[in-house]
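Quick notes on the structure that follows.
Shown here: the complex without one of its protein chains, the others still in place.
Order of writing sets the labels: A, B and C. Residues in every chain begin at 1.
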Amino acid sequence: MTLTHPIRVRYAETDQMGIVHHAAYVVWLEEGRTVLLERLGLPYHRLEAQGLFFPVVELGLRYHRPLRYGEVATLRVWIEAARSRKVVFGYRVERDGARAAEGRTVHVPQDAGGRAIRMPPEILAKLQAAVVA
Amino acid sequence: MTLTHPIRVRYAETDQMGIVHHAAYVVWLEEGRTVLLERLGLPYHRLEAQGLFFPVVELGLRYHRPLRYGEVATLRVWIEAARSRKVVFGYRVERDGARAAEGRTVHVPQDAGGRAIRMPPEILAKLQAAVVA
Amino acid sequence: MTLTHPIRVRYAETDQMGIVHHAAYVVWLEEGRTVLLERLGLPYHRLEAQGLFFPVVELGLRYHRPLRYGEVATLRVWIEAARSRKVVFGYRVERDGARAAEGRTVHVPQDAGGRAIRMPPEILAKLQAAVVA
Partner (left out) sequence: MTLTHPIRVRYAETDQMGIVHHAAYVVWLEEGRTVLLERLGLPYHRLEAQGLFFPVVELGLRYHRPLRYGEVATLRVWIEAARSRKVVFGYRVERDGARAAEGRTVHVPQDAGGRAIRMPPEILAKLQAAVVA
């Protein structure tokens, strides 16, 4: 399953180059993960409430075309891999159908104390069922 | 006691108008509070570790002159009032000695659960001793 | 006219107190202004393209109830006053119908060089027609 989610560029996300600052995309990816997990019946705030955290341990982004205030971008988000010790998300930001940026984040399941744990099997199963090969 | 603290403008803090975005100042004020409390022997992360939180309940800012990337601003921070139920901080941002912005934040002591509490007397005493009339 | 606009809390907008950081609201107000101006047929990116800028010269916010990740807040935005030299916006953030925060921003029309100008009459008329008394 690939989620398609609109992103309205915020004025505060622009910089003096007149385009969206590259750090803003990192926050967009996270909003996309939030919405994708909701759709999968795994709202992240509830996972955290149960003691399961997915901090980002790796982040990669390529910027192809700038985005500007006044535009609404399309964010596509999917799960590339889901294992008991690691989840990988993929991302593509588009504007008018053209690729604006592509990204990837790697997450490691942890408990509230920051210790690496195995993903609970029923959650892992839902994530794996959503993997886009 | 008035703290004087340098603020190096970050590129990410600018917007497409070519100046520092108005929300960035809010984060600067907070950095100034952090440093002022440290100087008073009350590092805020330690207050929180002891269960004392000072959330912002009121914020006011006036913007007089824009700031730009490449500049280092001077932030002045002081305590305007300290009572057992309320602390007020004052701020002035300057560039080359001229007023760039002025602000004020009001804080209410709370416990970790978000309940309003009275400020512990020994902390209140240190804050009161620092009030700038 | 009062705009009602949903705000999905972003994880990055929370802080270690477990609630939305007070600076995030400032960016939400701006998103609300953007959407309100669009509805009035005055998309702000087009005003800027024509050389009309509305920088924030004054900002005030009161925080009544915290917001959390996993929530969708409701932002209400309206124009309190529109004059040739000054525009005032009002804001109310709600969660489940209850007041979470209230704010106000004051803007001064400027040209691209940062010089104060009079609002063009046809734009002023549209803003005035939308004022909520």
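Side notes on the structure shown:
Everything below uses one rule, namely that a residue touches a chain if its C-beta (ideal position, glycine included) is under 8 Å from a C-beta of that chain, and two chains touch if they have at least 3 such contacts.
Given the structure is predicted, the values throughout are model-derived calculations rather than measurements.
Of the chains displayed, those contacted by the omitted chain across the entire assembly are A, B, C. Screening B:Pro43, B:Gly60 or B:Gly90 against the full complex identifies B:Pro43 as the residue touching the chain left out.
For the chain missing from the display, the contacting residue among A:His5, A:His22 or A:Lys126 is A:His22, taking the whole complex into account.
From the options A:Leu59, A:Val72, A:Ala116 or A:Ala129, the residue with contact to the chain not on display is A:Leu59. Subunit A residues in contact with the hidden partner, per the touch definition given at the top, are 16-17, 19, 22-23, 26-27, 30, 48, 53, 55-64, 66, 114. Panel shows subunit B; residues 8, 10-12, 26-27, 30-31, 34, 43-46, 68-70 of it touch the chain omitted from the view. The omitted chain makes contact with subunit C at the following residues, 11-12, 14-19, 21, 23, 68-69.
Simple rule for what comes next: only the chains that are shown with their structure count from here on.
Of all the chains shown, the one with its CA centroid nearest the global CA centroid is C. Relative to subunit A, the chain whose mean Cα position lies farthest away is B. Annotation: 27 Å between the Cα-based centres of subunit A and subunit C.
Centre-to-centre separation between subunit B and subunit C, using Cα means, comes to 23 Å.
Residues of subunit A found to touch two or more other chains are 11-12, 68-69.
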